[in-house]
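The complex appears here minus one protein chain, its other protein chains still in place.
To keep things simple, chains are lettered A, B and C as they appear, and every chain counts its residues starting from 1.
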Amino acid sequence: MNPPDLITILISGGIGLVAIGAVGMAVSRHLLRLVLALAIAEAGANLLLVLAGYRWDAVAPILTGATVTRPMVDPVPQALVLTAIVIGVGVQALAVALLIRVKEAYGTLDIRELKTRVEQEICGAAGIAPPESANKPGGGQPYPVPVTTSRESA
Amino acid sequence: MNALALPVVLPLLAAFLVRPAGLASGSLARWFGPLVLLLCAGMLVDTALLTHGQPVSANIGGFAPPLGIVFYADSLALLFAIAVPAFALLLWPREAMQAGGDRISALMLLLVGSGTGMALSGDLFNLYVFYELLAVASFGLVASSGSARAWAATVRYLLISGFGSVLALVGVALIYAQTGTLNLAQLSEFAPERLANPLGLAAFACLLIGFGVKAELFPVNAWVPEVYATAPKRVSALLAGVVSKLAILVVLRLILLVFDLPEARQSLLVLGLIGLVSGELAAWRARDLPRMLAFSSIGQLGLLFMAVSIPGVLGLIAALAVALHHLLMKPALFLLAERWSGGLENLAGAGRKAPLAAGLFTLFALSLLGVPPLPGFWAKLVLLLGLGQQDAVLAQAAIFGVLLMAVVEAHYLFRLVGLLYAKTAHGAPPHRMGDLAVASLLGAILVASMPLLPALAQGLGWMAHQASDVAAYRAVTLGSTIPGVAP
Amino acid sequence: MHKLASLLFAIGLAALLIGLAAQLPLGMTPMVVGQAILEQAPGETGSANIVTSVVLAYRGIDTLGELAILFAAATVAGLVLAPSIHAESRLRAKPRHDAGLVLRAGSDLLFPLLLSVGFYIVLHGHLTPGGGFQGGVVLAAAFFVSFLARPARQPSHVGIVLIEALAGASFIGIGLAALLGGGAFLQPVLDKGTLGQLVSAGSLPLLYLAVGLKVGAELSGLLAHLAE
Partner (left out) sequence: MTAWIALVLVGLMLGAAVLVLYLDNLVAAIAAASVVSLLLSLLFALLAAPDVALTEAAVGAGLSGAVLALGLRRLGLIDLGKREYPDA
């Protein structure tokens, strides 16, 4: 049996990760799950970027002193991916920080419920009646008054 | 022109230093940011004067492009680069001047540094990095209003923006795999043979969606109404006015240099038209001023995408005219909305209490609509002329869409202006002097541009010719290989 | 049903994309910039690790932007999580217990080890795989481990602010020094030395040291904000 084609496998892996992440972002309702899905999609994009610089039978772009006869892979995409990975974790930490505050204020991390609540609040602040659908949130329970900090009222 | 890096780097340096400065002295931290911005704006104006608007480039790190990253400044790039610190100064958030505002100052400085970088950079991945920095800084500024709903809105903004970034990264990977370079000038050389294929178009679509998030492009603009309604109004003004234009500048460069394909232009036209129609209809239905402005901003930027889709110099002129008009208009409108953020019904009679604000609002509304002597009319006229030049069915439909949406726009804007001057007692607090002053300044520029229109049109034409000159772009970026030598 | 439909849609999309991507010349992609950098980098920067040359020299301003992004993320996290009136009432001075004896002893042992490994990785970035980012993460891990073991002994926020400011400023400072010396921003300066030596590659190890400290400080700050 012939060994499968390495590049095809890896492309499938990269695109698969991006697709799984995209689906996760489309169907998930829990915000933390959305953050995880984003991380998965990002990982897939990074894999594709490294693949873009890969060459058959090439070695890592580091000079070791020994005379190298084999070619080296393209170093540029690797540098780009280094940057992209660190950017990704920064954004992720920021998202988690925001989630903590959102959970404290609203007591939920369900994205649809939050959307309704934000809509209601904006309407409430503007002094207009919230839209029809927002009047009957899940369960029909009235929401507690969201907590805002002092900076808001200033 | 190695000094070209300074207006990008100095705000970043200042951002790093503003918090330690705040530990030492509060007032030092407060005035630090605006002073650095003033310096950067001065340096950019100085560059523009020195070069007489002729394109120059700077090799960052002293490596000849395409190996290193290159900054490219033609008159178009300089115009937008100057707009970034200038508008950041005009719209400097009030929170940054209060105690503990050093974090917000730092974020504003990062926003300016990255925005200037986006206007100047000539490298695809470098643009992506600056775009991400711009995004993270804008998340912080939106969240800085400190309300729970702003945090919730920021989370959604962050997720949509993050998804766009992933797509942009995939686009970069697709391009790199086919060309082996990231330099825009070199990409423009390789594009006709290596990127004019389905994969190239897929890469363009990925980049378009990625950079389109900030430009409020149709499928990725769901964050807009929430963010603009919950962010501090000066931040909304900055995002709608300046940041969106920088994202569009990137799309414009991509389509001019790399993806000069009819399919790419068509997709821009379609997405722009959908954005225009959906934005204006939503604005018509909106019941409070901030969200009405947010939706109308989506519509206006849809108009701008349609202008970008027009090929040739006429399209560029149209895009520049619409972009500059919107750049003046939206920040001023958001500043006026600061005190008028309640429901539209509550605004009845507000104009009698605040005649200056209402007068300015009426002026901007008229120009937004495109009532003849005002600059907005000429911007829309050039756009329609450009669309009429093409004989595709799509362009005809687009013209029809633009005219129809102008009617919708007229309806909701006149309804609002009528409300402002209704004979009802009104209790809203007066506008802050600072907000009114900035809005008046922008209004004055708008009015002053009317007698200057012929000169302005000539200037825009010259700028458009320069920006569409791909050969010059290549010659300047790839040609000036000796570091330290000003052309 | 909704989930299943979107999953099917995604599978279809992925198949389409894989089909498209199969046309890509992956594995034998054109090396235009990459080839030139591979040939010129050892001579131009003196770094044995060519990825380091790209990160710090050829694309140095990307790295600066990335540091700024981390800084922005840490700043926003601080801004959002800054103790507000609401949060103070909620935290209510939760009593902080030290972790168990095993953890504390382990962290005392690990801390110097992680610290030295971190600096080793940072300072050998121009010779071996690794560098400022990876080393910076290890440095942050060192502080985080000691924080986990002794939550009562919080890292000093002022210290973190100063380190991140100085590290960021020195990265830009090295770049500006080259500019003032008549070169371009972030142009490699100093003697390149012998390829493969610890003291070589001119200003690159210094830049990586700044990157490592900056990354370490930002990440420690982020983790401390989240752990509070």
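One rule holds in what follows: a residue touches a chain if its C-beta (ideal position, glycine included) is under 8 Å from a C-beta of that chain, and two chains touch if they have at least 3 such contacts.
Just so we're clear, the structure is a prediction, and the values are computed from it rather than from any experiment.
By the touch rule given at the top, the unshown chain touches A, C in the complete complex. Interface note: of C:34, C:65 or C:130, the residue touching the hidden chain in the full complex is C:130.
Although one chain is not drawn, the whole complex shows that of A:81, A:105 or A:126 it is A:81 that touches it. The omitted chain makes contact with subunit A at the following residues, 3-6, 9-10, 12-13, 16-17, 20-21, 23-24, 27-28, 30, 32-33, 35-37, 39-40, 43, 46-47, 50-51, 54, 58-62, 72-73, 78, 81-82, 85-86, 88-89, 92-93, 96-97, 99-100, 103, 109. Think of the hidden chain as still there; on subunit C it touches residues 49, 51-52, 97-102, 104, 129-131, 133-134, 137-138, 140-141, 144, 151, 219, 222-223, 226-227.
Methods note: only the chains that are shown with their structure count from here on.
Shown here, the protein chains touch in all possible pairs. Closest to the middle of the protein, by Cα centroid, lies chain B. Centre to centre, using the average C-alpha position, subunit A and subunit C are separated by 19 Å.
With centres defined as mean CA coordinates, subunit C is found 30 Å away from subunit B. In subunit A, the positions touching at least two other chains are 18, 22, 51-53, 74, 76-77, 80, 83, 87, 90-91, 94, 98, 101, 105, 147-151.
Residues of subunit C in contact with two or more other chains: 17, 21, 24, 26, 29, 31, 33-35, 37, 58-59, 62, 65-66, 69, 72-73, 76, 80, 84.
Remark: subunit B residues 95, 125, 129, 132, 136, 139, 143, 145-149, 151-156, 158-159, 162-163, 165-166, 169-170, 172-174, 176-177, 180, 182, 226, 229-230, 287-288, 290-291, 341-346 touch subunit A in the complex.
Contact residues of subunit B toward subunit C in the complex are 2-3, 5-6, 8-9, 12-13, 15-17, 19-20, 23, 58-63, 66-69, 100, 103-104, 106-107, 110, 113-114, 117, 125-126, 129-130, 132-133, 136-137, 139-140, 143-144, 146, 151, 174, 176-183, 186, 194, 197-199, 202, 483-484.
Per the touch definition, subunit A reaches subunit C in the complex via residues 6-8, 11-12, 15-16, 18-20, 22-23, 26-27, 51-56, 60-65, 72-80, 82-83, 85-87, 90-91, 93-94, 96-98, 100-101, 104-105, 147-151.
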